[in-house]
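This part shows chain A:
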Amino acid sequence: MVTSRPWLHGFLDLCLLAMLGERSDYGYGLSQRLAAAGVADVPGGTLYPALLRLEQQGLVEPHWAASGSGPRRKYYALTAAGHTALAEQGADWRRFRDGIDALVGTPVEGSAR
Partner candidate 1 sequence: MSPDPDDDGWPARFEAELVRLGQHPARARALAQESVDQAVEAGSDADRLLGPPHLYARHLVSELNDVPAPPGVGGPPAPGRVLLRLADVGKRYRRRVVLAGVDLTVRAGEVAAVVGANGCGKSTLLRICAGLTRPTSGTVERTRRVGLVPQDGGTAPWLTAAEHFTLFGAAAGLAPRRARSTGEHLAARLSWRPAAGQPAQDLSGGTRQKLNLVLGELHSPDLLLLDEPYQGFDQGTYLDFWRQVVAWRDAGRGVVVVTHLLHDLRHVDQVLDLGSRPGARVAAVAR
Partner candidate 2 sequence: MTAVVVAGLTLREVARRRAVMVLLVGMPLAFYLARRDLPGQSTRMLTLGIGWAVATLTLFVVNAQRGVDPRLRLAGASVTALVGGRLLAMTAAGTGLAAAFWGMVAVLQDVRRPWAIGPLMLVSVLVGVPFGSLVGALLPRELEGALALLTVVAVQMLAHPEGLLAEVMPFWSARELGNYAIDATAVGDLWKALAHAGVTWTLATGATLALFARRLQVAQYPEP
């Protein structure tokens, strides 16, 4: 339940920033979007600390809004610093991904048959 998969660590922050860049959301909503995108089924014990960490770093800021049923929800939105971080980290990720793609994606020559 509280297992944190290390490979997910750096990726998770980037995903959260990206999703929040699209639109503000609350914790459970973000976790549903992650699952829908096929990234991973991120447990609450990993997601919420990550959001708190981003808040601590000043990349997201919270605001509370009433929900239809139940208690008020804590919504997160990107700050200006968050937008900058998203742009930088997104660029780094694309560079990294393209590099891996180049190595892995190319079919091996001469072994087609």
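Selection rule, in plain terms: all candidates are chains of the complex that A comes from, given by their letters.
Just so we're on the same page, contacts are C-beta pairs under 8 Å (C-beta built on N, C-alpha and C of every residue); 3 or more make two chains touch, one makes a residue touch a chain; residues count from 1.
Keep in mind that this is a model prediction, so the values were computed, not measured.
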Neighbour of chain A by the touch rule, complex-wide, chosen among 1 or 2: 1
Of chain A, residues touching candidate 1 in the complex: 1-2, 4, 6, 9-11, 13-14, 26-28, 31, 43-45, 48-50, 52-53, 56-57, 67, 70-74, 89, 92-93, 95-96, 99
